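Only one protein chain is missing from this complex, and each of the others stays in its spot.
Labels run A and B following the written order; every chain starts at residue 1.
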Amino acid sequence: MTAVQIVFLAVAALTLAAAVMVVSLRRMMQSALALILALVGVAVIFALLGSGFFAVSQVVVYIGAIAILIIFAVMLTQNSMSPEHSQMNPGFLYAALGSALLFSSLVFILSMWVGFYAIPVNLDPSVDTITVLGLSLTDPQGFALPFEIVSVLLLAALIGGIYIARDHHRD
Amino acid sequence: MIPLSWILAFSLALFFIGLFGAIARKNAISILMGIELMLNAVNINLLAFWRYLYSAHMNGLVFIAVVFAVAAAETAVGLALIISAYRNRRTITAGDFDSLKG
């Protein structure tokens, strides 16, 4: 077992533990903090997979923006649910059972697939992945159109978010 | 090196923990958190497949960027909806939003 593998297993275990905390803790604030931990874990996995760019993006976008936004929302709605009561819907066992079943059967099916045991190829050191990615995002014969559409989507979400969250009674 | 199977098993586990959270938790914000976990699992998959099988193509990486943008948009609109619903009905229990009941 190499050092990278040990790091991976440790990070994966930590991430999964944090994810379980996200969905099981009673206090919303604690589960939001656990979410941040899980997101950091995913960022480390990204780095292990050789994409420093997305590891950094993960920290900036998910932790810096999304998780903080969620924490704000938790604070704004704090007094709506008391942590004394269970945070689970009735019937959550069915959800757990279904998820577990689907998980194990997918792992079982995947284990029969030859690509499942692939080991990584060495990346060509002369190719700068970020440069190629950036060029293909702006190339009309590449992903220029999807990229522009994503920017429109973000704009629409921005405007929609402002509009929905605005207090209409006070206008 | 890390075998692909480890990574896929890990991302699957993360995905189903997120799915469980989205279905089973009472709080509407928890649904969003569960969805974030699922999206992260998807991203890990995309990156892993790019790294192990298709490192010549940029499709997987572009999709990761798109998922980032979609996640940001989804959180912004979703939280705005939750706050708006909270303001109108003083609750963020997902089960209370059942006006579509048949």
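FYI, contacts are C-beta pairs under 8 Å (C-beta built on N, C-alpha and C of every residue); 3 or more make two chains touch, one makes a residue touch a chain.
Everything below uses one rule, namely that contacts and distances are computed from a predicted model.
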Point to revise | Omitted chain, identified by the protein name its UniProt record gives, among "ABC transporter permease", "Anti-sigma factor antagonist", "NADH-quinone oxidoreductase subunit L" or "Phosphocarrier protein HPr" | key: "NADH-quinone oxidoreductase subunit L"
Revision key, fill the gap. Out of A:A95, A:L133 or A:I164, the sole contact with the unshown chain comes from A:A95
Point to revise | Sole residue of A:T2, A:S82, A:N122 or A:Q141 that reaches the chain not shown, by the stated touch rule | key: A:Q141
Point to revise | For subunit B, residues in touch with the removed chain | key: 19, 22-24, 31, 59, 62, 94-95, 97-102
Practice item. Please give every residue of subunit A in contact with the chain that is not shown. Key: 89-91, 93-95, 98-99, 101-102, 105, 109, 140-146, 159
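Everything below uses one rule, namely that only the chains that are shown with their structure count from here on.
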Study note, to complete from the structure: For the pair subunit A and subunit B, the C-alpha centroid-to-centroid distance in angstrom is 6
Review point. What does subunit A use to touch subunit B in their complex?
Key: 2, 4-5, 8-9, 12, 15-16, 19-20, 22-23, 28, 31-32, 35, 38-39, 42, 45-46, 48-51, 54, 57-58, 61-62, 65-66, 69-70, 72-74, 76-77, 80-81, 86-89, 91-92, 95-96, 99-100, 102-103, 106-107, 110-111, 115-121, 123, 129, 132-133, 136-137, 142-143, 146-147, 150-151, 153-154, 156-158, 160-162, 164-165, 167
Point to revise | subunit B - residues contacting subunit A, complex | key: 1-10, 12-14, 16-21, 23-27, 29-30, 32-34, 36-37, 40, 43-44, 47-48, 51-53, 55, 58, 61-62, 64-66, 68-77, 79-84, 86-87, 90-95
